[in-house]
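In this view, the complex is presented without one of its protein chains, the others remaining in place.
Lettered A and B in written order, each chain numbered from 1.
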Amino acid sequence: MSSPAGASPTGQGPVPAASLSGSCAMSASDIAAGVRSGELSALGVLEEHLSQVERWEPEVHAFNLVTADAARARAREVDAMVAKGKDPGPLAGVPVALKDLLCTRGVPTTCSSRILAGWRPPYDATVVKKVAEAGAVAVGKANMDEFAMGSSTEHSATGPTRNPHDLKRVPGGSSGGSAAAVAAGFSALALGSDTGGSIRQPAALCGVVGVKPTYGLVSRYGLVAFASSLDQIGPFGRSVADAALALDVISGHDELDSTSLPGDPPRAASRLGRGVEGLRVGVIAELAGAEGISPDVAAALDGAAQSLAASGAKVEEISVPSVRFGLSAYYMIAPAEASSNLARYDGVRYGFRSPGQDITEMYMATRSVGFGAEVKRRIMLGTYALSAGYYDAYYGKAQKVRTLIIRDFDSAYSSFDVLLAPTSPTVAFELGAKTADPLAMYLSDVCTIPSNLAGHPAMSVPFGKGECGLPIGVQVLAPALGEPVMFQVAEALEAAAPLGTGDPHGEEAK
Amino acid sequence: MAQLISEQEVAHVARLARLALSAEELELYTTQLASVLGHAGDIEALDIADVAPTAHPFPLSNVFREDELRPCLDRQEVLAQAPLVESDRFRIPRILSEAQ
Partner (left out) sequence: MSGPTDGAARDAGRGADWEMVIGLEVHCELRTATKLFCGCPNSFGDEPNVNVCPVCLGLPGSLPVLNKQAVEFALRIGAALHSLAQSSIFHRKNYFYPDMPKDFQISQYDVPINAGGWLELPSGKRIGIVRAHIEEDTGKTTHVGGGGRIHDAGYSLVDYNRAGVPLVEIVSEPDISSAEEAREYVEELRAILVATGASDGKMEEGSLRVDCNVSVKPLGSEELGTRCEIKNMNSLRSLGRAIAYEAARQAEVLSAGGRVTQETRHWDEAEGRTHSMRSKEEAFDYRYFPEPDLVTLAPSKEWVESVKANLGTMPAQLRRRVADAAGVPASSEAVSTVVRLGLEGLVGAAVDAKADAGLALRRLANEVAGELGDGGGHNLGREAFAHLVLMEQRGELTSAQARSVLKIMVAEGGQPEEVASRLGFKALGAGALEAVVEEVVAANPREWERYAGGDDKLTGFFIGKIKAATGGNADLKAASELLRSRRGAS
């Protein structure tokens, strides 16, 4: 595959970074199968991915840190296991990108914030352990909006990540580095976190699959918290099956997370290959017709609904009235929890410190210099929402809206197996387009937030291309622990997607 | 509830959150927070006094650990992360006001 040399962040034209070849174009399951059988070497696979990184990372900036040496050592271990006849696991030799808010023992974990500069966690997140135990090879720490606050990965202390499909555009956020890494062939899989859409929205904008699992399905231990009651870790993949494979590796009860669901997790891949005949699919009227949904996105959603109907599903429009209030509730609850979760960055125990004559001066200097503007904005918003005199009007009320949204979803799921909605109101927007207007940026999350408030699973699947040939994602929502049926429907959408959807080579929309 | 937030309130909140703001930042944040709070006006208007709040998506209860020891971290590893250390403790500037 030839790519025009010298493509730069300001470059025009086709989308070189998303042109994949060799193992960089392979699915995770094919890589794992090849490595387990000895047909592929984990080190060989890794080197191809590292070459892709070397070539395109300066343009894309998907990573805060590429851990090439550790990855090579790990890949050799995997190959050694295979040579000894041991099975390295279901992700054998699969290169994985880790969002830079997943704690990695001894490896800097910055959350794209100055305030965590130089911090090396003394422990691994549960999911980091799980993917390693499954044979995966971590290639690096993916860029993100600082502390996962943002929808464009522009709010990063290390600079923005660029969309591999168009380097002038954002990859979405906050897990923009993870989404871009998968789209650019830097890794076959990535892990991100989704508090209000931070996996699904960048997945949609980068043309990959992104999953926010049921709250409590995946352990949050070692995930640096943004909003604890909403945060959930999930996978990115270039196919629905890959995302299911990754989710099945990371899900399951963890005694280190009190909110982790007990019992055996549902297997995401368990209903793949079954088609959608007879399934009941509801299109959420309030989100399909929400203000700001662009015509190309609306058309793609229509196309997705029609394709499911053509495959034998019963598709109808359904009203979930309270989702209209999701955005407002979210922008009270998430900042409130964040204001508390981010208090610990005070310059005493780890990370950045700016000097002060007394402790309060030191706190204020450290936090004012250490945090970026968006983080400060949300900390203040959340502090305000919790403060005396405003709790009932803002935080208290938002929690009640949460109850309403859960009720409305429960009611919808009494008649439907899954629901459909847009993922992002628009395709990827240009860098800088929304940075001056926080509210406009927040509106990017309008379709993804309700699932976080309800704790339900939802995923974004690429479905066609829109304006400027950029990818569009369609969102499949399911009830709590409804991952199997959600993936079943997502697989049907993947199969029915218009020509070119799965081909990230930069061809114009059909 | 008022839809706007005053600069005084933003300054108060910044102080609570231990954030120092310049005059320009104060003005900018006041405008931006007012715009977000204005959007939240839709839920303020909802009459849902009788609806129970949801703090957790799922009503789990009684998650415990047994009272059993687990390994601690290595002190040197912990202190190596700190900005300033003295006598195996975290060193901080003087404290002028008490906690509570």
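To be clear about the criterion, contacts are C-beta pairs under 8 Å (C-beta built on N, C-alpha and C of every residue); 3 or more make two chains touch, one makes a residue touch a chain.
Computed from a predicted model, the values in this text were never measured in an experiment.
Residue A:I359 is the one among A:I359, A:A454 or A:V489 that touches the chain missing from this view.
When the whole complex is considered, the residue among A:A97, A:C111 or A:L470 that touches the unshown chain is A:C111. Interface note for the absent chain: among A:Y221, A:F352, A:F371 or A:Y413, the touching residue is A:Y221. The chain not shown here is touched by just one of A:S229, A:S328 or A:S460, and that residue is A:S229. Residues 12, 15-16, 18, 55-56, 59-73, 75, 78-79, 86-100 are the ones on chain B that touch the missing chain. Although one chain is not displayed, its contacts with chain A can still be listed: residues 101-103, 109, 111, 116, 119, 121-123, 125, 220-225, 227-229, 255-259, 336-337, 339-340, 343-344, 346, 348-350, 359-360, 363, 383, 386-388, 391, 395.
Going forward, only the chains that are shown with their structure count from here on.
One finds 24 Å separating the Cα centroids of chain A and chain B.
Those residues of chain A that touch chain B in the complex are listed here as 119-120, 122-123, 215-216, 229, 255, 258-259, 261-262, 324-325, 327-329, 331-332, 339, 343, 346-353, 355-365, 367-368, 371, 376-377, 379-381, 383-384, 387, 390, 393-394, 396-404, 406, 438-439, 442, 453-456, 480. Within the complex formed with chain A, the residues of chain B that make contact are 1, 5, 9-10, 13-14, 16-21, 29, 32-33, 35-37, 39-44, 46, 48, 51-58, 60, 63, 65, 73-74, 77-78, 81-84, 90, 92-97.
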